[in-house]
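A protein chain is absent from this complex, but the other protein chains hold their places.
Moving on to chain A:
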Amino acid sequence: MTEQQLMALLPFMVLAAASIVIILLIAFRQGHTVIQVTGFLLMCLVIFAMWYVRGVLPQTIAPLLIVDGFGALFTGLIVFCVLVVGLFSYIYFEEREENPREYYILIFLSTLGAAILTISRHFMSFFIGLELLSISLYALIAYLRTRNNAIEAGIKYLVLAALTSAFLLFGMALIYMETGSMDFAVIAQRLNAAGKSSALFLTGFGVMMVAVGFKLALVPFHLWAADVYQGAPSPVASFIATVSKVGVFAVFLRFCQELHLQNNSAVMMLISAVAILSMISGNILALRQQNLKRLLAYSSIAHFGYLLVAFLPGNNTGVEAAVFYLTAYAITILAAFGIIILLSPGEKDADSLSMYRGLFWDKPFMAIVLTVALLSLAGIPLTAGFIGKFYVLTAGVEQRAWLPVIVLVITSVIGLYYYLRIISTIFADSPVTIQKERSLNQFFYTASYAALVVLTLLLFGIGVMPAVIIQGIKQFLVIDR
């Protein structure tokens, strides 16, 4: 391994070292605040390392990893999400007076798994990254084990994730049997040499889709989503909604790009069927939902359906649209979960919609942030969600994927109903039911509010001036291969 390859891996090594540092801090009996601040600084260090090594990119670390602009972009997004989630976690766990210190180890290990997914170009690293991501998530979901729902959600996720891992391995084995390699590039070569797509490859891909669909909560593998979002602690739910999905989507996107699967009509049909089903059922299931966390779960199913429409073209526009959409989605969902976390009273989460009745008259700041986040999820102009959806539509229309595009438009309109329903609840004229004493560390409250303000400003900023972000994404994607 050359010096430059080591350099390129530096951010990932810092990320791996971060969890060890936290373990040592726990061993030396440091408090929650010290661990939180150290964790925050370490994540900043990862981002700094990423910026520091940008000159040596792209680097291929044969045979498993490739650190290129694509990987750096997604890793940056992931680390950004972890920064925000970590910040919100402090208040959440401090109020529950549970011991939250091991939580940070697991969060960082899980992040490492997601980061490895973004730079993998081989089935081996794909699988190891995915396992690292999900094994830490099992423990994270069940972290507050005194709550009934937590254990149920943890077990549900464990059983289903283990099963889908088996599916993933089986699919990989079938593709290996067909092509004799686990390297994405070599698989692409062999498939091109063979000319037509074989039944064995299609079966393997279909079986792999089970695992990918499970991780991205796509229909028909979405059954866990609502229960896990509800049962998991709110910061963990936001972690699943952003980091875990971004990582898996990144590796899936790289795999399909490398193999030029957009030319394979059978695969495209499969993916568009999944996209259409996800858009329709995600939105319909959310319609009557009274629990905000479950509602966000269903809306995330629908959003990843939209994202697959951007994915269908498979050209550069599609990749840009997907990255842009994911960024906008991550910021939005973090803002929404941030509000849930800040409003949650000690013993349970503020997830029932009735708790938000008349929120505007009591806490106008939070109500406005939540409203902006919901408008962005619905795709209202001037917010990031609108530009994201517009970009996705452009990519879809360019490829003439009419059916998914039409379904996207119709289901977006359906989606508007339940987002507006929440907004009307927030502004309803009635006394608010969330009572919460604030005696904790004022500094972290200020930091969390500041984070929320930044997220909201980002939502508007991207919505009003998308060109800046799009230019940035394009510049990163140029450092490719």
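Operating definition for what follows: a contact is a pair of C-beta atoms (placed from the backbone, for glycine too) under 8 Å apart; a residue touches a chain by one contact, two chains touch by 3 or more; residues count from 1.
Basically, contacts and distances are computed from a predicted model.
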{"item": "Complex member absent from the view - protein name from UniProt, among \"Potassium-transporting ATPase potassium-binding subunit\", \"PASTA domain-containing protein\", \"NADH-quinone oxidoreductase subunit J\" or \"Heme chaperone HemW\"", "value": "\"NADH-quinone oxidoreductase subunit J\""}
{"item": "Among A:36, A:110 or A:411, residue touching the chain not depicted", "value": "A:110"}
{"item": "Selected residue (touches chain absent from view) among A:25, A:139 or A:172", "value": "A:139"}
{"item": "Per the touch definition above, residue among A:68, A:95, A:178 or A:349 touching the missing chain", "value": "A:178"}
{"item": "Positions on chain A contacted by the hidden chain, ascending", "value": "9, 16, 19, 23, 61-65, 102-103, 105-106, 109-110, 112-113, 116, 124-125, 128-129, 131-132, 135-136, 138-139, 142-143, 145, 154, 174, 177-178, 198-200, 203"}
